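Only one protein chain is missing; all other protein chains are in place.
The first chain written gets the first letter, and so on, giving A, B, C, D and E; residue counts start at 1 in each chain.
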Amino acid sequence: MIAGQARSALVLSAHSGDFVWRAGGAIALAVEKGYAVKVVCLSFGERGESQGLWKQPGMDMGTVKKVRREEAEAAAQALGAEIAFLDLGDYPLEVGPEAFATIVDHIRETQPEVLLTHVSNDPYNRDHNLAHETLLRARMVAQAQGNKTAHPPIGAPQVLMFEPHQSEMCGFVPNLLLDITSVFDRKRKAMECMSAQSHLIEYYSDLAVRRAVQAVRNGGARSITHAEAHQRLFPIVGEELL
Amino acid sequence: MIAGQARSALVLSAHSGDFVWRAGGAIALAVEKGYAVKVVCLSFGERGESQGLWKQPGMDMGTVKKVRREEAEAAAQALGAEIAFLDLGDYPLEVGPEAFATIVDHIRETQPEVLLTHVSNDPYNRDHNLAHETLLRARMVAQAQGNKTAHPPIGAPQVLMFEPHQSEMCGFVPNLLLDITSVFDRKRKAMECMSAQSHLIEYYSDLAVRRAVQAVRNGGARSITHAEAHQRLFPIVGEELL
Amino acid sequence: MIAGQARSALVLSAHSGDFVWRAGGAIALAVEKGYAVKVVCLSFGERGESQGLWKQPGMDMGTVKKVRREEAEAAAQALGAEIAFLDLGDYPLEVGPEAFATIVDHIRETQPEVLLTHVSNDPYNRDHNLAHETLLRARMVAQAQGNKTAHPPIGAPQVLMFEPHQSEMCGFVPNLLLDITSVFDRKRKAMECMSAQSHLIEYYSDLAVRRAVQAVRNGGARSITHAEAHQRLFPIVGEELL
Amino acid sequence: MIAGQARSALVLSAHSGDFVWRAGGAIALAVEKGYAVKVVCLSFGERGESQGLWKQPGMDMGTVKKVRREEAEAAAQALGAEIAFLDLGDYPLEVGPEAFATIVDHIRETQPEVLLTHVSNDPYNRDHNLAHETLLRARMVAQAQGNKTAHPPIGAPQVLMFEPHQSEMCGFVPNLLLDITSVFDRKRKAMECMSAQSHLIEYYSDLAVRRAVQAVRNGGARSITHAEAHQRLFPIVGEELL
Amino acid sequence: MIAGQARSALVLSAHSGDFVWRAGGAIALAVEKGYAVKVVCLSFGERGESQGLWKQPGMDMGTVKKVRREEAEAAAQALGAEIAFLDLGDYPLEVGPEAFATIVDHIRETQPEVLLTHVSNDPYNRDHNLAHETLLRARMVAQAQGNKTAHPPIGAPQVLMFEPHQSEMCGFVPNLLLDITSVFDRKRKAMECMSAQSHLIEYYSDLAVRRAVQAVRNGGARSITHAEAHQRLFPIVGEELL
Partner (left out) sequence: MIAGQARSALVLSAHSGDFVWRAGGAIALAVEKGYAVKVVCLSFGERGESQGLWKQPGMDMGTVKKVRREEAEAAAQALGAEIAFLDLGDYPLEVGPEAFATIVDHIRETQPEVLLTHVSNDPYNRDHNLAHETLLRARMVAQAQGNKTAHPPIGAPQVLMFEPHQSEMCGFVPNLLLDITSVFDRKRKAMECMSAQSHLIEYYSDLAVRRAVQAVRNGGARSITHAEAHQRLFPIVGEELL
């Protein structure tokens, strides 16, 4: 829980753009429903996901990181989320013990009801896998009663895996089609902040339409025009059959 | 939809006991929430699941079926559900074209928001598989606009698969742990109606406790004492991350 | 082999629209490369996939079938393929012994190098499953030396499964991204013949763009603008590593 | 149990050659250990697995079946097993209600401790799948207390799936490497009875050597020179960790 | 092999309680059959699995470890096993090169016929995964002829994975139901030593009853009242079909 707010969520993003393309709708929706959402970016995607910037003459690493940070901050703001950057490097991402402890701290401080991250096995991008593994490990450590840190242990938050670029190649099977119709304008705005990857804006807008068609086919209201696919890792507990 | 009620569910049970042991909690819960629930029993389990009766001297098929019908009716009443019997035979169950049309009719008449049935692949019991396949086929046929029958086509109801006897052998992975604490007394009463399989009462009561422990471990309230595991077949559509 | 042509392919389509949406690009591409392509439609999709027609006042089954036939014939012509209709009924499709023998005959007469059909397990549409199973069975029977019919036995043609509507729900994992850029105009024309399902035209056009982006990501030429995803069932035999 | 013998096994073979190539070692081993083994051949493989015979001038169906029967009888004798032929046709195999009842009778009469058959999903040969499905269904029906036939119900025999021709394509994962060193000469003799498929003798002899190398790698004695791979379908119950 | 004993087994337990709950029956059974059994605990579970202790006022890490060690020693004694503690930390567990070499040494010194450990993928507890991976790596290194240490290389011991807390979520499919009826009193005694997790005693006692019911259903003797589920990782080599 973030101070003064009833519910919260935390997103662990391997690179600073992932949370926008893959979970921007979920984030905006959660914010709309009163969640405090914190995004933790493990890296800026500075080496592997900034081709637009590297094509510019005289580009250097410091500038790439700076631009990527600013873009991600703007996107987070558009979505209504807080954002933190751990700057752990990308391609390959590496998560050492200190960084790991920081992630556990973020989780404990946030006391999230739900955690969002990548799938476990993306053959194209092993940084995504590491983010997934890191999240599961950090969730476990954050739960441990005997692990004494500034913030208290967490309960057992759900984990949502957001959609990878080539879903079938990653074993992704959506079991939640989020209706993001009411917040798609925010996701669009957030995507438009990402100049380094602007070729993806139409791609992910089209995907939202495609997932919306499927949402309707799965019993959703005909008014759904944009959706986002996610996969819950753990069983839901509740009293509702639907 | 059943006349006069806002929401409804339909359960397709291979044998007349299955809906009690495996979905009794879900049924009672749905009823409590205002659903009209209809159970359709494909057979009485008269040959394969009535060993208690067959041990009695002088038992014959007519009597077995009669007893099994009465027990199932009593169990359905305890749960608050309607019940219908198709008497298609068991071990092996066979579903011919006429029976299939009747099942489609039941589904269209009920207009269910959710359908409950067996898993797709139980190596111990192929009647269960046939019930699963029949449900998916009947759902599809009930949806067809060009299939003109007494009742209108249905939408796209969710399908819940209830827990098989040996879950891991059947590829069952629960993604819904239903909190049935508030209705467990009803499930217990329904189970107590099933004299032909009374050895299962403690087994399934213990299982409910076991699933409740897991429900709490997955973030459920500590007050949960009984739960039932189910697996949703299709993605959920909605606006909630949890 | 079709008389006078060196190579041939056969498509087994559960409903008369499936081959257009899901394999239109593959068909047009094969035709362009000199294959003779025969499409065998098991049904017209008259009950389950003609909602556009059934919404018209006074519509009847005979008219629906007639329109669906004409549309499919026009689409096949646009793609450059032959087409045959077995009129076996849909929702549910049923394939009796006589129809099965006819399918075997089509396969033997065609002597295809490649067979195209649906995936094996589509939870939304069991007619698709039956088409898949029928194809594998018919392939086997067409191979049998001791099965004496008008045409000689076939060899061991590859089987391509085309993309289902909700790929991840059907266990579809593409291992072939067909570059259909050069023939997309033909697929588009074929799709435009399908008035009963015209809402799908943009959907499948967008999908082709999406698969093209993925094709480029998997090493395809940057000039690829439209692609179609397929899954080969059997190993490829050859001398090329790529 | 077969009269006068303590233990028994039953093999359900889709075609009259399958039990020789794929389970000949298991059968001979069981016989050596005192099992009575009964082989039930659903068909002669007369259309699909008798290419050697069909190449002979003037061959006709009656002769093919006769030769196949004689070969299979000789092979069964070499292995020490009884054999029965149901002559249900092959490519495609069909199992009607009467044939099914006969299979249940064979199982009840035999009272087997173990059943052997094909895998569940062979994309090359759907007759194999049908044999698998038939076995599981017949096992279930043979267990039913309320199914009154000449022989009493059976218990819960293990099911072994023998190795298909292209194991990886059929989802076959061996969990039992049978040491058939002591009986390989019998399997070889049995294989040599199968003139219609003589090209397979070296193939399956080499396979036995290959599986033996793997058996040693999995902790078997270095003296193992021939082995056969099988997959148990159900859990083993016992007191041994190994 | 442990000096003076014919057969031996080694258990690799992530936390000091795991071997009791999940493999206590297997251990007691092995001891009863003359195996020497050594348990190697990678950690005390001091941070993540000692909530009972941490609730006590003034508790500190040294005391938790001391209590957990004493409890595990008492449990091992009740089961008849030797025990060693590596104290590598938990939540998260970490296995460095030195600890790894120690584990290899334990395995070589023991010369086990069978190794027991956790499953490969427990989404709730990544320490379990690391124990699994460590075991497979250490088994491989212990086999290497060119790896010269105080003890000789091992052969190819079987690996048993014991049952995780939420079996279906971990891909656990039991293929061995161990009849632990004759030793359940010892397992119960061992469980009663674990004061820090005493809430689990009834849970795992009930589980043993449940697995026993399944054991009987899979052909076990009706006298089985308690069982433990395990999954063998490698094929069995032998001459027995059952």
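Assume contacts are C-beta pairs under 8 Å (C-beta built on N, C-alpha and C of every residue); 3 or more make two chains touch, one makes a residue touch a chain.
Everything quoted here is computed from the prediction, not taken from an experiment.
Enquirer: In the complete complex, the chain left out here touches which of the visible ones?
Expert: Listed by label, the shown chains it touches are A, C, D, E.
Enquirer: With the full complex in mind, choose from D:Val31, D:Met59, D:Ala156 or D:Met169 the residue touching the hidden chain.
Expert: Only one of D:Val31, D:Met59, D:Ala156 or D:Met169 touches the chain omitted from view, namely D:Met169.
Enquirer: Of A:Leu29, A:Val64 or A:Cys193, which one is in contact with the hidden chain?
Expert: Touches the omitted chain: A:Val64.
Enquirer: Would you mind spotting which of E:Gln77, E:Gln143, E:Ser182 or E:Thr225 touches the chain that isn't drawn?
Expert: E:Gln143
Enquirer: So that we can see where the missing chain sits, which residues of subunit C does it touch?
Expert: 9, 26, 29-30, 33, 35, 113-114, 116, 155-158, 160, 174-179, 182, 214-215, 217-220, 224, 227, 229-230, 232, 234-242
Enquirer: In terms of residues, what is the contact footprint of the unshown chain on subunit A?
Expert: 46-48, 50-51, 53-55, 61, 64, 90-92, 123-127, 169
Enquirer: Take the complete complex as the reference. Which residues in subunit E touch the chain that isn't displayed?
Expert: Touch with the absent chain occurs at residues 100, 133, 136-137, 140-141, 143-147, 159, 233-235.
The rule is simple: only the chains that are shown with their structure count from here on.
Enquirer: Do the two copies subunit D and subunit E share over half of their interface residue numbers, or under half; same or different?
Expert: Counting which numbers both chains contribute, over half are shared, so the two copies meet through the same residues.
Enquirer: Taking each chain's centre as the mean of its C-alpha atoms, give the chain farthest from subunit C.
Expert: So the chain farthest away from subunit C turns out to be E.
Enquirer: Roughly how far is subunit A from subunit B, centre to centre by C-alpha average, rounded to an integer in Å?
Expert: That gives a centre separation of 38 Å.
Enquirer: Pull out every residue in subunit C that's touching 2 or more other chains.
Expert: In subunit C, residues 124, 169 touch at least two other chains, as defined above.
Enquirer: Could you draw the chains as nodes, link the ones that touch, and say if you get a line, ring, star, complete or other?
Expert: other
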